[in-house]
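For reference, the structure is listed below as structure tokens.
Other chains dropped; remaining ones untouched in position.
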């Protein structure tokens, strides 16, 4: 019955990667807490880099400096 | 003053259906807890089916099997 | 498969009132969006009045003025 929300920046996450996250988290909750996969819900939010801040700065700007 | 967040899959929810959810939840909180509708906030998130997992699987895949 | 999060101040919500909220929201989602109640999840958060602000003020202080 767990509910898991994963927030990542919107930088090209593929459908297959999303599936891997959903499956991985569901298995983890079964392994660690014996939670029933049938009612485990996972929701992935992809957040624009303008809308994500770390250290007081938009990720958009952070990425420019990193590239 | 309550805050309610409703997350559903993005599968064609109409403006009228959203209005019905907002009104229904606001009335429910007034009826059950006597909360003032004037400050009751409802936020609806529509989540892509690739980004919603249940039972370790994307809803996109689940829908294919159901159709 | 919807997920609903209801946040209210922690001011004596009874177990029966919580049940009424859970049942009411679940029925609303079935009526409006034809969502299956079996996989509708509702989570209620009760927030201390010191931790809830409206209009720049803690609800704790607001309640003092209202009483």
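Each chain gets a letter, A, B and C, in the order it is written, and its residues are counted from 1.
The rule is simple: contacts are C-beta pairs under 8 Å (C-beta built on N, C-alpha and C of every residue); 3 or more make two chains touch, one makes a residue touch a chain.
Everything numeric in this text was worked out from a predicted model, so none of it was measured.
Asker: Quick one: 3 copies here, how many in the whole complex?
Answerer: All together, the file's complex is an assembly of 6 copies.
Criterion: only the chains that are shown with their structure count from here on.
Asker: Could you classify the connectivity of these chains, where an edge means two chains touch, as line, ring, star, complete or other?
Answerer: Its topology is that of a complete graph.
Asker: Calculate how many whole Å lie between the centre of chain A and the centre of chain C, each centre taken as the average of the chain's C-alpha atoms.
Answerer: 26
Asker: At what distance in angstrom does the C-alpha mean of chain C lie from that of chain B?
Answerer: That pair's centroid distance is 14 Å.
Asker: Roughly how far is chain A from chain B, centre to centre by C-alpha average, rounded to an integer in Å?
Answerer: Centre-to-centre distance between chain A and chain B: 20 Å.
Asker: Among the residues of chain A, which ones contact at least 2 other chains?
Answerer: Where chain A meets two or more other chains at a single residue, that happens at 39, 41, 43.
Asker: Where on chain B is chain C touching in the complex?
Answerer: Its residues touching chain C are 1-9, 13, 17, 20-21, 24-25, 28-29, 31-33, 35, 39, 52, 54, 59.
Asker: In the complex of these two chains, what residues of chain A are touching chain B?
Answerer: Touching chain B from chain A are residues 15, 18-19, 21-23, 25-27, 37-46.
Asker: Where on chain B is chain A touching in the complex?
Answerer: By the definition above, chain B touches chain A via 7, 47, 50-58, 60-61.
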